[in-house]
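With one protein chain removed, the remaining protein chains of the complex are shown where they sit.
The block that comes next holds chain A.
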Amino acid sequence: MASTNEEILAGLAEIVNEETDLPVEDVQMDKSFTEDLDIDSISMMTIVVEAEGKFDVKIPDEEVKNLKTVGDAVTFIAKAQA
């Protein structure tokens, strides 16, 4: 079932919080995973794998490098669900 962008953002924020202890409110659409949220490559892959499970989508490994911001991930997941 397709989720709204708000639902995807909230779900991603929950995953990021569990992985990094960053407050969910810090996970905003314009934030860069590496620059703003200080997420390393292992944590990024963890977030990707858990997002796949949570939103029932596939995020190919080669796509991960294009997910620079939280917004990029939300957009990708929304499209993949459509």
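Annotations for the structure displayed:
Rule of thumb we're sticking to: a contact is a pair of C-beta atoms (placed from the backbone, for glycine too) under 8 Å apart; a residue touches a chain by one contact, two chains touch by 3 or more; residues count from 1.
Methods note: contacts and distances are computed from a predicted model.
Per the UniProt record, the absent chain's protein name among "ABC transporter permease", "acetyl-CoA carboxytransferase", "ferredoxin:thioredoxin reductase" or "3-oxoacyl-[acyl-carrier-protein] synthase 2" is "3-oxoacyl-[acyl-carrier-protein] synthase 2". Residues of chain A that touch the chain left out of the display are 17-21, 42, 45-46, 49-50, 52-53.
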